[in-house]
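With one protein chain removed, the remaining protein chains of the complex are shown where they sit.
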Amino acid sequence: MQSGQTVAYKNKILPYLLLAPQLIITLIFFIWPAAEALFQSVMVENTFGTASKFVWFENFSYILEDSHYINSIQITAIFAAATTLTSMSFSLLLAVMADRVIKGSTFYKTFLIWPYAVAPAIAGILWYFMFNPSIGILAYFLQNLGYEWNHQLNGSDAMVLIVLAAAWKQISYNFLFFLAGLQSIPRSLIEAAALDGASPFKRFWDIVFPLLSPTTFFLMVVNVVYAFFDTFGIVHATTAGGPASATSIMVYKVFNDGFVGLDYGSSAAQSVILLLIVGFFTIIQFRYVERKVEY
Amino acid sequence: MVENRPWLNSLSHFVLFIGVIVVALPIWIAFVASTHPPEALLSSPIPMWPGPDLWKNYSEILSSGISSAGGVSVALMMKNSFIMALFITFGKIAISLLAAFAIVFFDFPFRMMCFWIIFMTLMLPVEVRIVPTYAVVARLDLLNSYVGLTLPLIASATATFLFRQFFMTIPKELIEASKIDGASPMKFFFDILLPLSRTNIAALFVILFIYGWNQYLWPLLITSEDSYATIVMSIQRMVMSAEADPQWHLIMATSILAMLPPVIVVVAMQKVFVKGLVETEK
Partner (left out) sequence: MKYITINCFLVRCICLVFVLFSHSSAKQTIVWWHAMGGSLNEKVNTIAQEFNESQNDFHIHAVYKGNYTETMTAAVAAFRARKHPHIVQIFEVGTATMMAAHRAVYPVFELMNDAGEPLKSEDFLAAVTAYYTDPDGNMFSMPFNSSTPVLYYNREALQEAGFDKPPRTWGELEKISRAGLKRNYSCGVTVGWQSWTQLENFGAVHDVPFANLSNGFEGLDSEVQLNHPAFIKHIGKLASWQKDKVFVFGGRRSDSAPKFYNGQCMFYINSSASYSSVKANVTKFNFGVSFLPHWQDLVQEPKNSIIGGASLWVLREHALSEYKGVAKFLSFLSSRRIQSRWHRETGYLPVTHEAYQFTKSQGFYEQNPGTETAILQMTRGEPSINSKGLRLGNFVQIRDVINEELESIWAGNKTADQGLKAATERANKLIKKFLRRNF
């Protein structure tokens, strides 16, 4: 990999000018608010901000002792795991099948990449509509099978709803990466195994799957981060964290406690915790997965 | 495919077909619902084939929107979404190109620090700094404005990183040749670097357009005036309006319209997009 170091330009001012737009916007809209979040997380302010008290880590101990927050962490973990598992398994299956098929592969690819373009909030609404207890076709189908679906009253139903919407939306992304991963596996390895008499099934689990592991690991990290942060729209547009906080994922709770509950200290403390989580995942992503960041 | 096993081929097609159905079903249902009058959607089972009111429903929401959700015309919302998406796309591409160019091709004090500052934005999605970012934007008087909708979103690092990675693969010889010719860095940038980056720019265009168009939380926070509403953020208001029952036929029509531009962009630029997507993250 080339680095432009030895032939670098030595202009004094130009690089700063080039970097200025990105740096200025980053400082004003990213760094400054993040610093404020840190600051707010160790203060308790009254609603209108006319008075404040410094409270060290009281906000943190408060939320970590709050059963609602612990519940939110659990909900998020379940949600992330379920979404990742569902989406990745289904996409892997599709990718393996697509890898085998030569005829019609463009057709399948085109039709399978739609969900990437759909906003999570809209994916949520589509599934919300299909599961609507009065008129949703999936709810109707389930009622005929004897199950009274109602995600407005039943917490597990609500969780299933958001998992399906979130997983559905990620199918194309996972599919494309798995397909690319599969297609980069040398045919010679597979042919050699076939000559040895291994069935397709055996070949997959003994050779293909292990070789796919970098892709799998990468996708796992991406999917978990997606489930943690990009799914705000799904929850906000459909279940609003309910019923009874059954779908109150952490990112939704930050918004709800801050904007609706007007509890800025708690919201800031939750933001800081989310910051640590996303930092953790970013480090994993770059150290173990990308390996290309050298600085 | 190593050997020919017809049953496995049929199975593959079958599974893929199921996959397409699973992926397409919600969109099909939405489309069907958007073409029926409200009466058809009052009780189960609702129709599975398109109905007669396509033109009627779509023209209604485009012109006058849904009354219980403020009656904002969806055409106006789409205009706002387009402005937002295009500003974000072009803005991000432009400043990322410049920033990556500076980081890769120049040697200057604090270069590493700049790099890390930009890198940090990856750890700071909006969700992690919701309340204070809103406060900053409010203080700068940027609420309910196109600038407020787009400016805070154009500085995240992913595009910069993509370009950086690509720029690092440019052969030294090209730069040396350009220097020998006496060309300034900016001339190198415009005459050589940009043309070489075409496919990356095209792929990023697709990815960023979708990212910009699909923004939800940010527009929700900073717009409260109907004239700045975007289409993706407004869907929620239509479903959750407290007074009336949701008007599903209109909501579904709005959803279809909200999905249309990004889907068209993805499908039309499929090849470039797929290639770019796989390369951005790897």
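Of note:
Order of writing sets the labels: A and B. Residues in every chain begin at 1.
In this section, a residue touches a chain if its C-beta (ideal position, glycine included) is under 8 Å from a C-beta of that chain, and two chains touch if they have at least 3 such contacts.
Bear in mind that the values here come from a model prediction, so they are computed numbers and not experimental data.
Interface note for the absent chain: among B:Tyr134, B:Phe188 or B:Trp218, the touching residue is B:Tyr134. From the options A:Leu27, A:Ile70, A:Val260 or A:Ile283, the residue with contact to the chain not on display is A:Val260. Interface residues of chain B facing the missing partner chain: 67-68, 70-71, 134-135, 138-139, 141, 224-226, 242-243.
For chain A, the residues touching the absent chain in the complete assembly are 44-51, 53, 153, 243-244, 259-263, 265.
By our rule, only the chains that are shown with their structure count from here on.
Between the CA-based centres of chain A and chain B the separation comes to 16 Å, rounded to the whole angstrom.
Those residues of chain B lying in contact with chain A across their complex are 1-3, 5, 8-9, 11-13, 15-16, 19-20, 22-27, 29-30, 33, 41-46, 48, 94-96, 98-99, 101-108, 111-112, 114-118, 120-125, 127-133, 135-137, 140, 151-152, 154-156, 160, 165, 167-172, 175-176, 179, 185-186, 210, 213-214, 216-217, 220-221, 232-233, 235-236, 239-240, 248, 251-252, 255, 258-259, 262-263, 265-267, 270, 273-274, 277-278, 281-282. Listed in rising order, the residues of chain A touching chain B in the complex are 1-12, 14-16, 18-19, 21-23, 25-34, 36-37, 40, 90, 93-94, 97-98, 100-102, 104, 108-123, 125-130, 134-137, 139-140, 143, 168, 171-173, 176-177, 180, 187, 190-191, 194, 200, 218, 222, 229, 232-233, 236-238, 240, 251, 254-255, 258-259, 264, 267-268, 271, 274-275, 278-279, 282, 290, 292, 295.
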